[in-house]
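First, the structure itself, so that you have it in front of you.
What you see is the complex with one protein chain gone and the rest in place.
Letters are used for the chains, namely A, B and C, taken in the order the chains are written, and counting of residues starts over at 1 for each.
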Amino acid sequence: MNTFGQLFRLTTFGESHGPAMGAVIDGCPSGVALTVEDIQTALDRRRPGQSALVTARQESDRVEILSGVYERKTLGTPIAAVVRNHDARAQDYAQLTVEDRPGHADAVWKARFGHRDPRGGGRTSGRETLSRVIGGAVAEALLLHDVPSVRTVAWVSQVGTLKAPLPKTAPTRAQVDAHATRCPDAPTAEAMAAAIVQAKNEGDSLGGIITVRVDGVPVGWGEPVFGKMKACMAHALGSIGAVTGVVWGSDDVLGDLQKRGRDFHAPGEFGPSEVYGGIQGGLSNGEPMSLSVFFKPPATLAHHAKQGRHDPCILPRAVPVVEAMALLVLADMWLLQNARPHQP
Amino acid sequence: MNTFGQLFRLTTFGESHGPAMGAVIDGCPSGVALTVEDIQTALDRRRPGQSALVTARQESDRVEILSGVYERKTLGTPIAAVVRNHDARAQDYAQLTVEDRPGHADAVWKARFGHRDPRGGGRTSGRETLSRVIGGAVAEALLLHDVPSVRTVAWVSQVGTLKAPLPKTAPTRAQVDAHATRCPDAPTAEAMAAAIVQAKNEGDSLGGIITVRVDGVPVGWGEPVFGKMKACMAHALGSIGAVTGVVWGSDDVLGDLQKRGRDFHAPGEFGPSEVYGGIQGGLSNGEPMSLSVFFKPPATLAHHAKQGRHDPCILPRAVPVVEAMALLVLADMWLLQNARPHQP
Amino acid sequence: MNTFGQLFRLTTFGESHGPAMGAVIDGCPSGVALTVEDIQTALDRRRPGQSALVTARQESDRVEILSGVYERKTLGTPIAAVVRNHDARAQDYAQLTVEDRPGHADAVWKARFGHRDPRGGGRTSGRETLSRVIGGAVAEALLLHDVPSVRTVAWVSQVGTLKAPLPKTAPTRAQVDAHATRCPDAPTAEAMAAAIVQAKNEGDSLGGIITVRVDGVPVGWGEPVFGKMKACMAHALGSIGAVTGVVWGSDDVLGDLQKRGRDFHAPGEFGPSEVYGGIQGGLSNGEPMSLSVFFKPPATLAHHAKQGRHDPCILPRAVPVVEAMALLVLADMWLLQNARPHQP
Partner (left out) sequence: MNTFGQLFRLTTFGESHGPAMGAVIDGCPSGVALTVEDIQTALDRRRPGQSALVTARQESDRVEILSGVYERKTLGTPIAAVVRNHDARAQDYAQLTVEDRPGHADAVWKARFGHRDPRGGGRTSGRETLSRVIGGAVAEALLLHDVPSVRTVAWVSQVGTLKAPLPKTAPTRAQVDAHATRCPDAPTAEAMAAAIVQAKNEGDSLGGIITVRVDGVPVGWGEPVFGKMKACMAHALGSIGAVTGVVWGSDDVLGDLQKRGRDFHAPGEFGPSEVYGGIQGGLSNGEPMSLSVFFKPPATLAHHAKQGRHDPCILPRAVPVVEAMALLVLADMWLLQNARPHQP
């Protein structure tokens, strides 16, 4: 289904070559400061055409709020927002109507849905993530209003074989955005950019890891069994198209797995958050939460590659999408946490 | 919340030191062959006390079906099943009422719930997974009845630094159970057993990887956006207590991430399933599905370690739990798939 | 929340004086014939300004489909549709910003939401039902495609003290629409029209009953306990603003309640459907289903009444809304019915 969340709920719609993409956010309480600029700022971070590292597809991606906001505050009613699709360039995709694209889900989608929009990826397109970023912006507005200690930031920590050192404290979004790769470690960022440009020139592509970190979550968010914080994060992040894995609490996944318990549970250089990822028993433990999100290299199309209309490495543009999904989980957890207030 | 699934739904209950653990499975169609022995067989695989490698806690874990089954077939009504807790040995845990256990979620749970059962882990105990295994057994019965091509098997593929080679075809459960470690590769299994016994003797513990593989899933199961097969699997498997990561489609996670797109998407030794994990665009693609589930080494208690009442390595007993969670996702996907039958 | 349904799901948004009203329908399978005209036709039936009997508020209510439909067929993706609000006439409502309207929910809404749109009823406005009619049109398209035997029609059967005789067979929509009152019995319709005009002239209002009848539902739709067909219909119809009661299976509610069992259960003039309303044990029994939906007379505002901008009797315009809610339940039940296909 196209709805995510239990109390703070995002419903998304839109095909990449249809009239518009959109989102309806239901469950946001009233009185939260929210403007169209808040959402636009978030969308601009995932917009194509921002640098030489990403697709040349041009989309202005201007958002319009249709409901739920009045005089720069939420009304407590559903917040609907839409972005018109402009640069459809159906002709670029004309030949795709004949053949399924290798490495894409076209054949699978056809088997399931039969009737398929031949003009592009439809709902399997990365353009679908635009709606998630809208939802994430509203989630962040809610958290900023209610629990301002919560700070969510994601960055590119690995591209291909290039790995940035783990920062001791979370970078700011400004630090992340300072480089087109969205890697806050300058030397690694330079090397990543060079690798991406080279892959682009060769019609090839690169995957990697985005790290997302959440500071300031109070103790006890999450539900104990199936609604564990880590399970919901895995669901949220695993629902992003190119993601192939989600790991929490470690920058050195396989190395940590090989440790014995005493070493694993010993407080590390970065404190307990390194080990437990800020989550114990499924609930936030008050420490910074951190997760690693693995992205496969995108399947490339010689056709598209020639025209520069593909992303050789989607990680820089995926950073706001990862943040959005984490924010959606946090906003939902916050409302669920409220719902059962008392402790005897 | 304590319910998992949308149409095929498992609700679990029970504290590890309360009167009973249980499960209610709602949404299973009528007429599915199901006996109490089917469930008992599944439970016996996760029972403590099976070998020297696991906890000495003794629980007979006899299941009783309270509803939903008549003359060895499901009625289409909720299937409730309970297992009484016998070996509570509250005295063993008496001192725990005073102090929170390091590495456990006790402090976090207290912050959230205030009123806490001091006699043990309560709902954070691994004993909670018993209810999942009941649910998985019913899910498997449904799949066996409706889509017998689906075969789900999990095994221990890594313990500490010891890694088994990836088998070309999925092992059978008999092959997996042939060794107490539940690693189907005999030489690796022997080495793992030795490592686990050594850790046990030293009051230490080991983590590792369980691989789960599903063969025979027809093309097109899953939902395109938030209900992607891989997202739901990540949620299901990530909800198991000790799991720290879920990765699909690869036996060599970090190695694959470092590949360029052309190499990544080239069919590997094991065919496309190695690359895509049997999932494309969020939907099953007809190839075998495979996922790697990372388990941290359990936190150990000197107190418990002395009495042999802890699992130095929970992976062998976690194998049926991993299978159960995968089966629950598959049964739910199957019913969802049915719900929208037509293709024009 | 603003979502209705489990598998066939309608999410609605829009304030009556905001930019637009809209609906997202998720869960409709692919390949269903659906055009913008299908939805427009349904909307036109609830549009204000159709006759002297209803509000003079002018709204063209042109719908635009933003997603989910391609070449006159559904794609299996979410169907989003919006209607811009034009005749907001904020000045008419200017004085409302000062005072809560008697008989309206203004004060209650303020207590709950604090921040309230002072320009009109917001989400409590009857204009919200526009989104329901969009959803109903899609539900009907699905049923027409999959289960064409299902025919849903509603009509005004009572206004104030004027009660139409129960027809032996369901009228067609054309017969219902033949008179501005939407009562298919011509003499009663004439009397109703006169009563409504008189109430309007006197600044007063009238309530009554809408009967909804569904023919051709196969045996066995619905869920046995909490998802009974009658319970879901009661929820759906009871969620319409002015509805004060829902009764099924009888045209003579209080008379029937006073009967003894033998008389009640004896087949009546109209067959078993009269008695059981086409529902037994919560499931459809293959007979025509019928429900009576009670509407209170609307609270009137002298201010509005003077300008003719209120509905002295909302029943004629509520007929398509009642049909829409019944259709949404039926489409959802149909998908749920599919999900568990087998009978041994």
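Structural remarks
The rule we apply is simple: a contact is a pair of C-beta atoms (placed from the backbone, for glycine too) under 8 Å apart; a residue touches a chain by one contact, two chains touch by 3 or more.
As the structure is a computational prediction, the values presented were derived from the model and not from experiment.
Of the listed residues C:Met1, C:Ala52 or C:Ala186, the one in contact with the hidden chain in the full complex is C:Met1. Although one chain is not drawn, the whole complex shows that of C:Val69, C:Val156 or C:Ala199 it is C:Ala199 that touches it. Touching residues on chain A toward the chain that is not drawn are 6-7, 27, 29-31, 73, 76-77, 145-146, 224, 335-336, 338-344. Residues of chain B in contact with the chain left out of this view: 1-3, 9, 11-15, 18-22, 24, 26-27, 30-31, 64-68, 70, 73-80, 82, 112-117, 122-123. With the whole complex as reference, residues 1-4, 6, 12, 102-105, 107-109, 111-115, 123-124, 128, 158, 160-161, 199, 204-209, 219-220, 223-228, 230-239, 241, 243-250, 253-254, 256-262, 264-265, 277, 280-286, 292, 294-300, 342-344 of chain C touch the missing chain.
Criterion: only the chains that are shown with their structure count from here on.
Work out the mean CA point of chain B and of chain C, and you get 46 Å between them. Separating the CA-averaged centres of chain A and chain B is a span of 27 Å. In chain C, the residues that reach two or more other chains under the touch definition are 27, 30-31, 73, 76-77.
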